[in-house]
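All protein chains but one are shown at their positions in the complex.
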Amino acid sequence: MKNRKKQFGAISLLIGLGVLAISLTAFQNSASPPARRADVQFDAYQPEQPIAYSHKLHAGDLGIPCEYCHTYARRSRTAGIPAMEQCMACHQILATDRPAIQQMAAMFEKNEAIEWVKVHDLPDFVYFSHKRHVSAGFECQTCHGPIETMEVVSREAPLTMGWCVNCHREHREQGASLDCLVCHK
Amino acid sequence: MKEINFPYKDINRDILRSLEKPGLLYVAIVSMVVAGVIFGGYCWGYQLVKGMGVAGLNHPVGWGVYITDFVFWVGIGHAGTLISAILFLFRARWRNAIFRSAEAMTIFAVMTAGLFPVIHVGRAWVAWWLIPYPNQRELWVNFRSPLLWDVFAVSTYFSVSVLFFSLGLVPDVAVIRDKAKGLRRSIYRYIALGWASTTEQWRHYMAGYGFLAALATPLVLSVHSVVSWDFAVSIVPGWHSTIFAPYFVAGAVFSGMAMVVTILIPFRKIFGIEKYLTPWHFDNMGKLIVLTSTIVSYAYATEYFIAYYGDDPFEQFIFWERTFGHYALPFWLMVICNCIVPIPLWFPKVRRHLPTFFVLSIFINVGMWFERFNIIVSSLAQDYDPFAWGWYVPSWVEMGITLGSFCWFFMWFLLFIKYFPAMAITEMKEIADPPMKHASAGHMEVA
Amino acid sequence: MKATVSGVLGIFSHMDVLIEAITKFRGEGRTDITVYTPTPRHELAHAMEEKVSPVRLWTLIGGLTGCTTGYLFTSFVSLDWILPTSGKAVVSLQAYTVIAFELTILFGSIFTIMGIINHARMFRKRTLPYDDRFTEDKFGIFVPCGEGDYDSVSSTMRDRGAEEVSCG
Partner (left out) sequence: MTNGMKRRNFLALMGMSGAAATLSCGDQSQFEETWKPWVHPVDGMIPYVPHYYATHCAEAGDAGLWVKVVDGRAVKIEGNPNHPLNLGGLTARTQSVIQALYGADRVRKPRLKNGKEISWFEARTLLESKLQAAKGKNVSALTGPMSGAKLEVWSSFIGSMGAGRVTQYEALNQAPLARASEMVFGQAKIPLFRLSGADFVLGFGAQFMETWGAVEFQSRGLADAMSPSGHRAMFVQAEPKLTATGAKADQWLAIAPGSETALAVAILHEVAAHSEHLSASEKAMVDALTKDWNLDRASQATGISVNKLHHLVESLGHAKMAVAMPGEDLSLGHDALKHHVAVLLLNKALGAIGPRVDYTHGKPASLIPSHEDIAGLLTDINARKVDVLVIKDVNPAYSLPTDTDFSKALTQVGFTVALATNDNETTALADLVIPVAHDLESWGDRASYGDMHLLQQAVMTTRFEAPQAEDILMSLTNQFSEGAFAEENFRDYLKTRWLAKHDANGEGEAFWVASLKEGGVLTLGESGESLAVSANLRSDLFRDYSPHRVSALTLKIHPSSRFGDGCAANRGWMQEIPDPMTGVVWGSWLEISEHTASEYNVKQNDLVKLNVGNTSVEVPIMISATIRDGVVAMGTGLGHESFGAAYNRGINAFHFLTQTITDGGQFTSGPMAVSISATGRKESIVTTHVPGLGDRISQPLTGTVKGIPIAGQPVSRDRDVYMTMSLADFQHGGGDHGHGHHSAAPAESMFPVHVDQNFYPDRTDTKVFKDREETFYDDYKWEMSIDLNRCNGCGACVTACYAENNLPVMGRDQVAKGREMSWVRINRYVAFHEEGGEIRTEVAFMPMMCQQCGNAPCESVCPSLATYHTREGLNAMVYNRCVGTRYCANNCTYKVRRFNWFDPEFEGDLNWQLNPAVSTRRRGVMEKCTFCVHRIREAKDKARDENRKVRDGEMVTACQQACPSKAIEFGNASDHDSVVAKKAHEPHAYRSLDAHIMTKPAISYLKKVTLSDQAHS
């Protein structure tokens, strides 16, 4: 009887290893060179930004609406990052004593832009339209998470194809399409 | 059969002789084929890095030497299963001496064939997308595609062949185990899976072996049918033909038998087992080659008749072009090698004259390779829109990979015959007379 | 290898002698004897009065499972996300027959192997005595019995033509 158990264990182990190997390769599909795959991780991606901008302070504590800065969300595929001029509109007066603001002001003087690190980066072959999703009434937080509580923005959603597809499946009646060409360009 | 009736002890000794320490010649040949494999690997690496453009493929000829090689190697595999499974079911006794090597050949041929779809696809690094498994994309595969049938047919064929082959090896590995000493013994003991050669084990073993043979028989017929459907299901004139499945299966057995002959004739010489592999075996194989050659020739003729009678301008045109057009050379090579060269084999004398048979078998191999090339390339080169026609010339990369594939195949085969009995010991004993104390007991067998 | 079952092992050189010994032992009611042979012989099977192996059931179940899986899986996959191609039916059973067929064979084969492994007690530690020559040209009979029967069984063996007899 003991032997049988051992054998069963060994066979299960073998099968398990096989499935593990297959699954691991599945997540390795970043192997395809052209695509920058953003869909590989499940933990929150939280890159360091050149300037420690706090969404918690601006969007949370101060309650500035998202679209005040991300003005293109309703009009374009991209929500856009506000132009430096827009930051400076307030910070010419506000919090000018902070080093980060001074750093930004100095760059603005030199006509240089801040190089933000993209947190939510879709592969180049994907067509995603903020405009369509915003006008369908989705909250920014649906995909971006509780951004107003984040000191440093991190990615809360996996942004994988399956994640997109499942949401589209759930919103079939609202007109979300499952056609490949809706997202693949 | 009297000719191969030897005492059990001699059988063990003679067959296991091939497992002895390799000679210089063996080492030299293995080194050569390994070098060929490395060159083939280099060619493939080059293709992966640069792109498929290093092959000679173009628009409109998207399939060329790689698919030719694929079909060729899958076809080669068929003889092994035919000999081991179908002839087993028919209780053809001459199979017992050759089925092990034929079956090994099957496995190595399918291993070679299996490489080609991966070599052939534009993005080999995502070739595993063809395997249906739950994935984050929520996306499956297209089971309507003949290529997916291929994935299933070839992988099933490979799996079942390996199972069947391994099962057959178990008692023989036990033989080696019991002969060997030291580390070798431990290794073979592990592979022998605890075989003790009892009648109880033999009972289940023989039953299971029979069922596997029964399963492998339709499988072997299906595999090349499915491969042929890659072409037949498509709409390309010259491919779209209902005759393809039987025609391909017959062709596969034809080429496979030729390959068995090509391999066994030098093999029996080198390992000094002429008394086990006699002209009688080759005579039987020759008969099968004659049969399949006739079927294949008939299929060629039928294709032309259907093209004529079917009155489809595209098909008529393609068959005319095949015969007299740009790709006439592969066509005539195919006809000569597959229909005319085997004609001498109608005569028993030729079948039993092994040097002649060896040369003929090589011609048949060449002919069958060109058959696939002819079907694949000439049909694609000139299909519906005359404006889109184009010629295909294989590049050095494709030829290098083809060479590498032959080396790859022979590498495995050479390693196999050094480490495993290339003839089935227990089955050779099966057809030998058992040791009897009283001569009259021999009648029991008849009874 | 140390045997864990006690009994008597006899080694024979000739099959006709062996068969007589088998018949003798079976006649004595010792149906639990084990016979070793380098190659399967139907004379031995006959002498052992073997029944049909149950492996065939494994094959049947495997084949049916494969066939069902083939049709169900392909149909499920097609319906999971409908992507119509070439104006063909979403569930193209004709096409899926190929998959079902292949899986029938595959599952049937795998189950058969599992059946053999299970019934032929492979992958298991050896519990009976064994001799390396059984895979060469010698036959053998092992009669499980207590130490008390060693002498009588051994002598029967020798009488019946065994060349070597060992107890343990």
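Structural remarks
Which chain is which? They are A, B and C, in the order written, and residues in each are numbered from 1.
In this section, a contact is a pair of C-beta atoms (placed from the backbone, for glycine too) under 8 Å apart; a residue touches a chain by one contact, two chains touch by 3 or more.
Quick caveat: nothing in here was measured; it's all calculated off a predicted structure.
The chain not displayed here makes contact, within the full complex, with A, B, C. Checked against the hidden chain, the listed residues B:Phe317, B:Phe331 or B:Trp412 yield one contact partner: B:Phe317.
Only one residue from B:Leu16, B:Leu147 or B:Leu415 touches the chain missing from this view: B:Leu147. Among B:Glu138, B:Asp172, B:Glu303 or B:Glu371, only B:Glu138 touches the chain that is left out of the view.
Although one chain is not drawn, its touching partners on chain A can still be listed: residues 16, 19-20, 23-24, 27-28, 30, 32-38, 40-43, 45, 47, 72, 75-78, 80-86, 108, 111-118, 121, 123-125, 127, 129, 131-132, 135, 162, 166, 169, 179-182, 184-185.
One chain is missing from the display, and on chain C it is touched by residues 80, 82-90.
Contacts to the hidden chain, counted on chain B, fall at residues 50-53, 56-63, 117, 120-124, 126-127, 129-130, 134-136, 138-142, 144-148, 151, 230, 233-236, 311-314, 316-317, 320-321, 324-326, 380, 383-391, 393.
In this section, only the chains that are shown with their structure count from here on.
When chain centres are defined as mean Cα coordinates, A lies farthest from chain B.
Averaging Cα coordinates per chain places chain A and chain C 59 Å apart.
Distance between chain centres (mean CA atoms), chain A to chain B: 52 Å. Inter-chain centre distance (chain B to chain C, centres taken as mean C-alpha positions): 29 Å. The multi-chain contact residues of chain A, meaning those touching 2 or more other chains, are 165.
Across the assembly, chain C contributes 81, 83, 123-125 as residues in contact with two or more other chains. Every residue of chain A that touches chain B in the complex is listed here, in rising order: 22-23, 25-27, 29, 31-33, 39, 158, 160-163, 165-166. The touching residues of chain B, counted against chain C in their complex, run 7-9, 12, 132, 138-144, 148-149, 152-153, 156, 159-160, 163-164, 167, 170-171, 174-175, 177-179, 193-208, 211-212, 215-216, 218-219, 222, 226, 229, 426-427, 429-430, 434-438, 441, 444-445. Taken in their complex, chain B has these residues touching chain A: 123, 125-126, 128, 131, 133, 135-139.
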